[in-house]
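A single protein chain has been omitted from the complex, and every remaining protein chain is retained in its original position.
The chains carry the letters A, B and C, assigned in the order they are written, with residues numbered from 1 in each.
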Amino acid sequence: MLDAEVALTRALAVLGQAPSSAVQALTEAARPERFDVRALALRARAGGNPVIPLVADLRAAVGEHAAAYVHRGATSQDVLDTAAMLVAASTVQVLCDDLIAVARQLARLAREHRDTPMAGRTLTQHAVPTTFGLKAVGWRSLVLDAHERLAAVRLPAQLGGAAGTLAAFGDVPSGSLLAAFAREAGLAEPLLPWHTLRTPIADLAGALAFTAGALGKLAADVLVLSRTEISEVTDTSGGGSSAMPHKSNPVRATLIAAAARQVPALAGVLFGSMTAEDERPSGAWHAEWQTLREALRLVGGAAENAAQLTANLRVHPERMRANLDLTQGLIVSERLIAELGRAEAAALVKQGPLSAAVDPALLDPTTYLGAATELTDRALDERA
Amino acid sequence: MLDAEVALTRALAVLGQAPSSAVQALTEAARPERFDVRALALRARAGGNPVIPLVADLRAAVGEHAAAYVHRGATSQDVLDTAAMLVAASTVQVLCDDLIAVARQLARLAREHRDTPMAGRTLTQHAVPTTFGLKAVGWRSLVLDAHERLAAVRLPAQLGGAAGTLAAFGDVPSGSLLAAFAREAGLAEPLLPWHTLRTPIADLAGALAFTAGALGKLAADVLVLSRTEISEVTDTSGGGSSAMPHKSNPVRATLIAAAARQVPALAGVLFGSMTAEDERPSGAWHAEWQTLREALRLVGGAAENAAQLTANLRVHPERMRANLDLTQGLIVSERLIAELGRAEAAALVKQGPLSAAVDPALLDPTTYLGAATELTDRALDERA
Amino acid sequence: MLDAEVALTRALAVLGQAPSSAVQALTEAARPERFDVRALALRARAGGNPVIPLVADLRAAVGEHAAAYVHRGATSQDVLDTAAMLVAASTVQVLCDDLIAVARQLARLAREHRDTPMAGRTLTQHAVPTTFGLKAVGWRSLVLDAHERLAAVRLPAQLGGAAGTLAAFGDVPSGSLLAAFAREAGLAEPLLPWHTLRTPIADLAGALAFTAGALGKLAADVLVLSRTEISEVTDTSGGGSSAMPHKSNPVRATLIAAAARQVPALAGVLFGSMTAEDERPSGAWHAEWQTLREALRLVGGAAENAAQLTANLRVHPERMRANLDLTQGLIVSERLIAELGRAEAAALVKQGPLSAAVDPALLDPTTYLGAATELTDRALDERA
Partner (left out) sequence: MLDAEVALTRALAVLGQAPSSAVQALTEAARPERFDVRALALRARAGGNPVIPLVADLRAAVGEHAAAYVHRGATSQDVLDTAAMLVAASTVQVLCDDLIAVARQLARLAREHRDTPMAGRTLTQHAVPTTFGLKAVGWRSLVLDAHERLAAVRLPAQLGGAAGTLAAFGDVPSGSLLAAFAREAGLAEPLLPWHTLRTPIADLAGALAFTAGALGKLAADVLVLSRTEISEVTDTSGGGSSAMPHKSNPVRATLIAAAARQVPALAGVLFGSMTAEDERPSGAWHAEWQTLREALRLVGGAAENAAQLTANLRVHPERMRANLDLTQGLIVSERLIAELGRAEAAALVKQGPLSAAVDPALLDPTTYLGAATELTDRALDERA
């Protein structure tokens, strides 16, 4: 919020609407450490937002002369929305870096395990074999999609004044004003004031929910594959237990899974807040504040955990191989249909064990991987 | 689903993997009127999806020879996902047409009321004046954003076979197979089978929730402005009441508002379904079916209602003018700060009425519209 | 809706406000098969609800004399809300029966497996041993909680007239009127018209979401225990796969899990609809219709699936016993702390294998079940 106030006064100065002394006084006053956050929060209650007491403090701090150039022409929402965009911008930056790191680790894992066979599982049951390479490249594909969506969100500065007409800025041309403010704030330029046109918030909601889901898929798979009975992967950065010295819990995947359970609901609140009546709504805007903060926090944490998780994921091809044999050939029953026809295959499966009745080569799971490798290579090549 | 099955056999024929007689037999058999939907639904319970009984019926219908080429190599999810994409594609098409119609009507209203002053309202209270043109152009901006997002969603065909490796397709190169199937289905080509990489569903979720919110904003404003005490707009296609002969209810805005309350939650379920374990999940996929259908239905209905609403919206500038005078000048109290200083303005407001103490020109709401017209023109020009 | 209209005219007749001939004519007319549901739906659009065209048809059907006693004094919402309560009442009845059946099966399983040891799992890892009896009795406890909550929901008739004042009923005392209508409708008597006091809907929302979650816990566990690698339970009513003859999918648990993913979001919409402005809201009420229907449908289906699932659940104690040995004693590492102290236990675990260093009796998982049996008995006794 302090950065938004400073950007506004700087923009006014650029346009010849404020003296440089005011900019200087405000820049000096607007240092976070000068403010008592808790006291601001308490004072925020009366007016229903924290900008009112903050501006009062800032005006008092800059002295009488400069006070007139603090928050000049603006409304509380201009500052709060701009501040939200600044917070979002820096969080998204960190998030994107983490997603890139995750994607890189997953590409490495996909290449390393390009030909590592493992059980493909559907509805909890062994279906047909697949490879860990295809699995990893699938995770990567979702993570790259998430990165694409997050990086594409346009985060504009907000400036509209009391009801979005910029009336209190007098004769300053609106185009120049919006451009100057956006530039000073380091944000995109808005086409219109967006007090109740919540495209940026909704876009963030969608991209954050997408990212939570993308990482949630990775986590869900790691949790399955980490199960004691399956043990095909281990998060070597896993957490301990005070009561059970043997345990190594997949803590990072767990925390990602927890985030993936929460963010869709938060995104729902943000999408719902688009339904904002009038020039500023009674509730829809206020409902965004803590919701957006929690969503950024959860997805930011999930991405960091995913970066750690993928950097520390140990894959156990020998366990994958062992699990492939658990059904004694049933995992390739689909192949029997192709080779022997549907009816005979079903009959053989019923009478079991298959090894007694079928050419062992037909039962080898490692030779029934279909296009797994082809698809892995293609996905790595096309999204290099 | 029938279209998906036909597309698959056609793709196989194109690749020399099925005889044209099979295509012909299947095309003949796959006519919707030959199927008893209720019976299929009941039979779907046992296996947990409707493709299993449908394929059984299709195979029976095409005769023994062609049966081998029906659903060949595919899994239920290939058909159901492809079918969902086909339904989505045709719904999105209608939706986009309706949104374009809405945007066009709103551009017309914005131009017609480019200079029509009305009260800007924040937190339910008159704030400062604005124009109906700016309001309409803001609605339009959201609707164009929604259109952009919906039109950008990529809807790919689905083909992976039992666990996403295309193993049952034997030696057919996966690239050619996916391309041929997508072409025959009339959908985008997938880079990877996406049984548990739910980017298309999540993107639809986001775009649908965005659209519901964009239309929800329009509806929320129309509902406020339609209130008996405000009466600044009328939906002339409004609904009657059997009990009260005088009533004309803003039914279309009401139905849009109802959709806007539901779709964010449905989108949340869809985003949540990204967290889909294994090569096919136990529940996450199934949770998408009715959720996506309801979301498409609700947003489709909302867009149609919005097209009707905006085509039939009567604007009452004289009521807007009258309402601007309700506060006897207080609506421009902000201007008094600029002209007289914060302290004196506050004092005058407190002692009231303003007309007794202030130059009447200062109290004229129609001359305090700020950049409303400038912003309206700019928004109409830049997104023509 | 037809039942609600008939109940209203019957109530009026009881109170001497309608002739018995009108009741007779309406009862005759109000047979579902006389109505074209699709046509009603299409005609419902104009006024935004289906009661308006339905009443028009009913009035036409009963003849001029009786027409005045059809829907007399009522508003559309009276009929639609009463109809929703009637649908809810009969669904809840079926639901409760299914939950009782589930609880009975779980009690049987708990008794049968009162002493069957199995691995307790936390964060996907073997923790310490538990029993299947304790697991089953825990599931039962949630199911009984769900039953309790559903059975306690009070479902009242709705009658308020145009704005909840019953004005069009003239001199009929409101107390008698509400009582007579509720009695004829077979529903609870409302204290006040509840057009915008949505306690019954919110209570249903909460109880349905609770039930979905209770069954969702059961399903989640069955899905884990059904995994090919774990195989501790089998749903013998499981579903087949057209492509893979060996597969027996836990379809019922999957469909329950799918419901559990959707219902919380639907409940959220219903709770959100409590925020209903005025005497009848523009959207909040309309958002309930399809949401409540889907919630009832999903939870009803989940309960039926749970009844089938628990009736057909085969438990494999020998697999449980085998899995207990997978960690070669580590599953009782907690006991080593008690016996040997935290430091030594941790050291032993680290150096492993435990069997080389520790008294085998200490490593026997079947003698470290704590109070599992005690708790099982207690839960069966206290909620018999």
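Simple rule for what comes next: contacts are C-beta pairs under 8 Å (C-beta built on N, C-alpha and C of every residue); 3 or more make two chains touch, one makes a residue touch a chain.
Keep in mind that what you see is a predicted model, and the values were worked out from it rather than measured.
For the chain missing from the display, the contacting residue among C:S174, C:Q290 or C:N312 is C:S174, taking the whole complex into account. When the whole complex is considered, the residue among C:D3, C:D97 or C:D145 that touches the unshown chain is C:D145. When the missing chain is restored to the complex, the residue among A:A151, A:A179 or A:A258 that touches it is A:A258.
Interface with the hidden chain, as seen from chain B, comprises residues 119, 121-128, 223-224, 226-230, 241, 243-251, 254, 265, 268, 323, 326-327, 330-331, 333-334, 336-337, 342, 345-346, 349-350.
Even with one chain removed from view, chain A keeps its contact list with that chain: residues 46-48, 51-52, 55-56, 71, 74-76, 161-162, 168, 219, 223, 239-244, 249-251, 253-262, 265-266, 268-269, 272-273, 282-287, 290-291, 294, 298. Residues 48, 75, 120-124, 127-131, 134, 137-138, 141-142, 145, 161-170, 173-175, 191-193, 196-199, 202-203, 205-207, 209-210, 212-214, 216-217, 219-221, 223-224, 257, 260-261, 263-265, 267-269, 271-282, 334-335, 337-338, 368-372, 374-375, 378-379, 382-383 are the ones on chain C that touch the missing chain.
Please note the rule applied: only the chains that are shown with their structure count from here on.
At the interface between chain A and chain C, two copies of one sequence, more than half of the residue numbers in use appear on both sides, so the contact is built from largely the same positions. Put simply, the C-alpha centre of chain A and that of chain B have 23 angstrom between them.
Inter-chain spacing, taken between the CA centroids of chain A and chain C, is 33 Å. Annotation for chain B: residues 48, 75, 161-162, 168, 219, 223, 257, 260-261, 265, 268-269, 272-273, 282 touch two or more other chains.
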